[in-house]
Each structure stands twice: as C-alpha cells, then as structure tokens.
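Of the protein chains in this complex, all but one are displayed in their positions.
Letters A, B and C mark the chains in the order given here, with residues in each chain numbered from 1 onward.
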Amino acid sequence: MTGAVSTPTTFAAWLKTGAARKYLGIFGWLIVLTAAEVGATQLGLGKRTLAAILILTALIKASLVALYFMHLRHEVRLVLGVIVIPILIASVFVLGLFPDIVIAARAALR
Amino acid sequence: MFPQDASLNGHRIDELFWLACELTAPAFVIVVAVLAISVVRFRAREGRRASYTKGDSPRALGLTLGLVLVVFVGIDVNLAWHDAHAFHELFEKPPAPDQALRIRVLAEQFLWSFRYAGADGQFDTADDPTMTGEVHIPTGKPVIFELRSRDVIHSFCLPNMRVKQDALPGMTTYLYTEATVPGRYEIMCAQLCGFGHYAMRGTLVVETPEQFDQWMRERNHEFGVARAE
Amino acid sequence: MSEPTSFLRRYVFSTDHKVIGKQYLFTGLFFLLVAGLFAILIRWQIAHPFQPMPVLGHLLSSDSHGVVIPTEYSKLFTMHGSLMVFFAVTPILIGAFGNFIIPLQIGARDMSFPVLNMLSYWVYALGSVAVLSVFFVSGGAASAGWTAYAPLSSSVKITPGFGQTIWIVAIAFSGTSTLLGAINYIATILNERCPGMDLMRMPLTTWGFFYTSILNLLWVPLIAAALFMLVLDRTVGTSFFTAGPLAPRGGGQPLLYQHLFWGFGHPEVYILILPIWGLLGDLLATFSRKPAFGYRATVISMGVIVAVSQVVWGHHMYTAGMNPILGKTFMFLTVSISMPTAIFFFNWLATIWGGAIQLKTPMLFALGVVFVFALGGLTGLFNAVQALDVYIHDTTFVVGHFHYTLAASVFFGMLAGIYFWFPKMFGRALDERLGKVHFAISFLALNGVFAPMMVMGVGGALRRLADPSHYELLRKFSTWNQVAWWSAFALLGGQLVFAYNFVRTLASRPTNVQNPWNATTLEWATSSPPPHENFPAIPVVCRGPYEYSSPAVADRDFIAQNEPALEGASA
Partner (left out) sequence: MTTTVLDPPHAHATATGIPNLKLGMWLFLASEVMFFTGLVGSYVVLRLGSREWPDPSSILGLNVLAFNTFVLITSSVTMALGLQAARENDRTRLVRFLGATAALGLTFLAIKLLDYRHLVHEGFTPVSSLFGSCYFMLTGFHGLHVLGGVTALTVLALKNRRGAAAIDATPIEACGLYWHFVDLVWIVLFAILCLV
C-alpha cells in the first residue's frame, strides 16, 4: 500500500510506538485513579471530603479521556468551542437549579 | 380595566402597569409612524433610486449605541427599578407573625379549604375552624396565607388584591396581603390543575374588624363545641 | 450523484433538501390547519360557553352534541399549543424554509448529511402519526397543557390515559427530528459554503437558521431528558416530578420539571422567532431596494440574544415561589433583551427609510411582522418584570403577548416566506391580488383576536378557563370575547383565500422565472425550481448579500452575490 507508514510487524512492538504507547500510558493513569477512587471510599472519610475527592478524580479522569483519547489537546478552536461552550452553559444551568430545588427544599425540610 | 383594588398595596401594580404603558407606548408610536411614513414617502417611483446606505458608518454605530443606551436606562432600568420596589413591598416583606392573621390554605382538585388557628392560637389542634370555598379576613390587618397542595400545582389568585402565588405539593409557600375595602371578592385558581380548573372558585370575604371578630368568635365557638362533643 | 429516477426515491424517501423541505412544508401546513381549527373551537367556547358549536363541535365527540365540555376544552388548548409549536411552526419555519433555503443561499449542492436529513423528516412524520393517534386512544388526547406541568402530567392518578403518555413520546420524536436537523444545518452552514461565501457575507436568513440551530442543538436534548423522566413517572411509577401525598415513597420535585421545561422553553421561543428575524432582513432589503441596514449589528445582536436567551428561563416562574435573588437576576437579564431587540427595530426601519419600497405581498407581510412584533415585543416588558408579571401571569395578557410574538409574527413571517420563495420552490408565483386580500384580512383579524386578550388579561381574565363566565369578575368581557371569536372566524376565512391561491397556482402553468423579485442572494442565481444538486456549477461569491441600488451599476438596481467583480464595486 503506498503512503502507508511502515508498521512494526509484531503487535508488542507496535504497542511501543508513539501513539499506541501514549494511549497505554493514559490507560494506566485511568486505572490507577479508578483504584484510588475505590480505595478512598474505604478510608471512612467524611461525606463532604469523600465527595470532593471523588468529583475531583472523576474530573481528572474525564479530562484525560477528552484530551488524549478524543484528541481535544490538538484540536482546532472551532471543535473546542463546540464542546466547551455547551459544558459551560450546562454548568450555569445546573447552578441555576440550586436556589429553587436544593436550597428551598432544604429550607422546607427544616 | 383593572378589577376593583381592595388592598393596601395593590395600587402599586396598577401604577406599574401604567408606567410600563408610558414607557413602551412612545416606542410603539415611533415604529408605527416610521412604517407609515416610509410606505407613503418612499414608495418605488419611476426615476427614483433608493439611497445606498449600509449603516456601517461611525454615525450609524453611534446612533445604534445611543438607542441601546436610551432603551436600557430609560425603559429597562427604570421599569425594573420601580418593579423591584413594588415586588419587595408586596411579596418580600412578611408581616410580623404576632400582628398578622395566619390562615392555612389547602388546595386540591378542585376546591380551596382554609384553616384558622382557632381559640388556642395553635394550628393542627382539634379546635381549628376550617372552611371550604370561603375565607374571611378583616380590613386593616396583614394576612399571611400559608399555601399547600394535596395533589397538583394550583395557584392562589386574588385579583382584587393584585397577588397570586402557586401552591405546590410537598412544600409550603406564602402569600401576604392586607385588605382595605370590605366586600365579597373572588378567589381564582390560576394554574391549570385539571378538567375542573375553571370551576375552582373561592370567595374572599373582607369585613370590618368588628364584623370579623364577631364572625371569628362564632366560628371558634362552633368548632370548640364540636371538640367538646 | 445523479438524480434518482424512481418515484419513491424522488418524492418520498428523497435525500434532496428541496424535496424534504417541501415535505416539511405540506405536513406543517396540515398541522397548522388542524391546530388552527382547535383555536376556532377554543374561541367559540370562550365566547359561547357550553353552547353547541355548529359543524366543528360535532367532530369532537359524538355524545356531547357539539358542546365543548371541560374535558374536551383542556384537550383542545393542549393540542392547539403543542401541535402549533412542535408540529406546525417548527417544521414549516425550520424544516421547510431551513431545508430549502440554506443550501441554496450558501451555494451548496445539498446538506452535509442528506440521508440524516431524510431521516429527520421521517422521525417527524412518525411523531406526527403518534401525536394524531392520541385522539383515538381511550381517554383521548393530552390535557395537561402544552407545558405539561408535573404532577398534573406526571401522575397517572391525576391524568390517566394513554393519550398523555403517547403525546409526551410524540413531542420527543418531534424534538429528535429538530435536533438531527440542527446538527445538519450547523454542519452545512459551516462546511458547505461556496468559495467566497464568508460568514459575514451570508444572507441574514441563513444567519437566523444558524442561530436557531445552535439553540435547538443545546436545548432540545434538555427537554428530551425531562420528557423521558416524565414518561418514566407515568409508566414505571417513579416520582421524579411528583411530591406530597401523590408520592408516598419519597417525592421528587415538581419545580424541577418547570425548570427543565423552561430551560428549553425559553430558548424555544427564540428558536421560533430567529428565522423570522433573519427573513425580515432579506425581505425588507429586497423590497426596499436598499442594503439591509446595519448587517453586522443585526448579526451581532442575534448572537447576543442567543446567548442571553439561555439564562432567562426563570421569568416564567415568578409565581412559583422563586428565590428572591434568582428572581431579580432573571428579571434583569430578561429586560436586557430589549437592547438587541431595539437594534433590530432600528435596523429594519432604517432599511426601509429612504428605500424605493415595492409593496408586493411578501413585503406587506414583512411590514406586518414589524408591526405585530413591536406589539408583542413591547408587551414582553410587562411580563419581564416580577411584580407586574405576578399579576398578569397566567392571564390572557400573557396569551396575547406570546401570540403576538409567536403566532402573529411567526405566522406573518411564514406567509411572507411562502409568498417570497414560492416561485423558487414551484416555478410559479402566487397571485398578487389574492395575496393582498389575504394580507388585509389576516392583518385585521389577527389583531382582532389577540388585542382583546390583552385587554381582558389586565382585567384579570385567566387563561385555560373552560368557562370564564363562571367568575363574576369576567362576565363583563363577553363583548371582547365576541370580538375575538368573530375575528378568529374571519382569520380562518382569510386563509381560505390563501388556500385557493396556493392550490390554483400549483395547478397553473409554470413560468420558471429565475429571479422574479430581482434579488441578489444565491438562491435566485439558479433556475426555478432549482435542478438536482442546485447549481450547474458551484457559484463563486464576490460580495455581500444586499447590493441594492449600488451606484456601481446604472442600468439596474441590484448586483447578485455571484456576479464577477465589477469595476468600482466593492464587496
């Protein structure tokens, strides 16, 4: 096949090439972070601390997937805008729900 | 146009409405005038060409921004400012509980029921006078309506008091008012609550303090006796 | 790709955006008629409570002898609203015009995803069948209002019957169709523009569709999520939106549904009006023979509105016991929308000012939009501010307001578009004289229907009342209700003129005039109707969209976008 990159013959060798190697590295991080999440639940931490830790880890994992597996790190501005703007809008919307649903409901429960 | 205003603060709503009319009417008149003049004056005629202006000059930009400023300050901020004050006065100033009459309103498909604290001044005791469809309040005393719903969302609407408030299942909402003119007024349900929505009518009876006290005594007696039996 | 030859592939399962656009147009017009007839029944009932309605009333149910009973009334206004919004206006404006116009105006052969485009229509068609089927299931049609507030809509104890459930699913279908369309439109506008068609050379109509699609893309999924949860509440028995005694096993939040609904619902009103704003830019310029004034300012203002419209949903919920700070924020954001709107009006009026106005039928309707939208927009301020809104909330004032914006403006805009692009779609023009009659009747009748609503609303008349005369307070409005009824009747009559014109013209011999309005944008640079794949050769754009009365040419008053560069003419 013309134009095709000369592919390393064995699978193991191929996995050590640039892109594949990078993906496996990210995979390692994701597994480590997942294990850390499960471990954190066993430590008997306070509810709020645990929630903070888990949300932070989940965000890191999600970012790793988005940046490396979905290649957002190397994307053009248009694509970034297409996905980042909705996430911002979504955050604003959910925050807008808090006063009425969370705060008011809690006040009513008191 | 407005229904009779029988409340202490209702006039603020009427004033707000007329303010909004005063602010928006000139804009509407200008739009219609320009439309009319243009259609008459700038009709296509033989030998006349439209002017070739795109409105991207600094002058047009200045005009646009000036217009935005006028609209923002003259209409938006003006109206919102007055409204915020009226809203605060009508909805955000709960009367002191010891000086106000508290009435619990329970909404259900398709009727209103009302509960007074009764002779002991406590709710949820056996001597609470409860009424269906009709509620009595005195003039000159703030009233706190505590609204609950048994099924769907209803909205407790007192057009003559210029207020309304939704009653939601699972939570309590509050409505404050103070009547000034004795009379019988209608209570409406303003939120679609089912097929009988249109018939979810109640009566608000505003009485002078003397009449009201007399009425309350009778009710307290009636429900007190009911308990004794 | 060559043109398909079989009837099925050409007219039914076609991937040609022009055919799909026409499919949307005809289906949408059908629903416009159905939902319009519901409106007639509603007006009759309000004006003559519980009196048998001649002809139409007997179609409702056989045992009520033509009387609109309260259960039927709830179904009528529910189906009127939802059919109009999701099955008539959205398909006609966005489905029909969007499909037909976008590729032509940007010089593309078709949409980015032609097969997906065909799929969007068929998902909508499926939803249409579903939404019509609710009239034939036991319990009848949906009756919780087009807003379908929970728990009225979510509890099967309160609103039993399959009709309500099927209705929710049908709305989700319509939403899915719109969403697929939105993806297609955005991709097409970004990717398929012909050489020279910079974003800032796109006609305003296309800008309108672009912005509308952004809002659809973001907010239709939100309502889809809410609708799915609603269906689960009804079918599985969850209680996401039910609270109090109806939810013994721990309740959800009725207010959450309202937030989700209006989170979508407010962008939705801009979804419906943005194409009209865009279209006005094109039409006013064309028939004033003058460049659209402040093109850049209009584009930016539309963008600002798109941004702000997403964070104002709470102004629909001022009476729901909203958090005070949140309420103030929503109020402030809402009134601030009047600023970009003022820019629109300024630009529209400045476009016709100093023009050489040709009062053709599309122009009449376009000017009509400016009038009714001024009324609708300005009355919006009354609803935007909290205290005043609490008083007029759920009254017919609100109904009047949103009918001036969403019914009158959209209806006129839609008709303006139909009269304007009919020659392009079908190769022959609608009759001008009948069109003018149509406009005159529609203009008077529309105002006759909606202006009384405003007056009565201020007087305390609530909406969705099967019989307003149940309240002593509202009995004095019987004259106004008569005016509204007769106007509604006249409006229907006026549309017969249009229907006659439409059918007669379709049956007439095509003239195939390429550019009957002497317009500049690309859809007029190809034959009428355009061939398969639109252009014999992909056009090259050399200038902005509105070169009318340019001094660069003396013999005519327009320069098309794709004409090769002229000496002395600037882009």
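Quick notes on this one:
Heads up, the rule we're going with is that contacts are C-beta pairs under 8 Å (C-beta built on N, C-alpha and C of every residue); 3 or more make two chains touch, one makes a residue touch a chain.
Worth saying up front: this structure is predicted, and the values here are computed from it rather than measured.
Touch, as defined at the top, links the missing chain to these shown chains in the whole complex: A, C. Within the set C:Thr205, C:Gln253 or C:Ser409, the residue that contacts the chain not displayed is C:Gln253. Contact with the chain that does not appear here is found for just one residue of C:Leu126, C:Val156 or C:Leu190, C:Leu190. The chain omitted from view is touched by exactly one of C:Val67, C:Leu104 or C:Leu222, namely C:Leu222.
Listed here are the chain C residues that touch the chain not shown: 1, 112-113, 116, 179, 182-184, 186-187, 190-193, 197, 217-226, 228-229, 232, 236-240, 249-253, 256, 260. Hidden from this view is one chain, which touches chain A at 1-5, 7, 11, 14-15, 19-20, 23-24, 26-27, 30-31, 34, 37-38, 40-41, 47, 50-51, 54-55, 57-58, 61-62, 65-66, 68-70, 76, 78-79, 82-83, 85-87, 89-90, 93-94, 97-98, 101-102, 104-106, 109.
Keep in mind that, in the parts below, only the chains that are shown with their structure count from here on.
Between the chains B-C lie more C-beta contact pairs than between any other two chains.
For this pair, chain B with chain C, the centres built from the Cα atoms lie 30 Å apart.
A separation of 39 Å divides the Cα centre of chain A from that of chain C. Multi-chain contact residues, meaning those touching two or more other chains, occur in chain C at positions 253, 255, 320-321. Touching two or more other chains at once are residues 104-105 of chain A.
Of all residues in chain B, only 1-3, 12-13, 16-17, 20, 23-24, 27-28, 31-32, 34-35, 38-39, 42-45, 48-56, 60-61, 63-64, 67-68, 71-72, 75-77, 79-80, 83-84, 86-87, 90-92, 109, 148-153, 155, 157, 159, 162-166, 168-171, 173-174, 186, 188-199, 201 touch chain C in the complex they form.
Residue ranges of chain B in contact with chain A, taken from their complex: 170-172.
By the touch criterion stated above, chain A contacts chain B in their complex at residues 104-105, 108.
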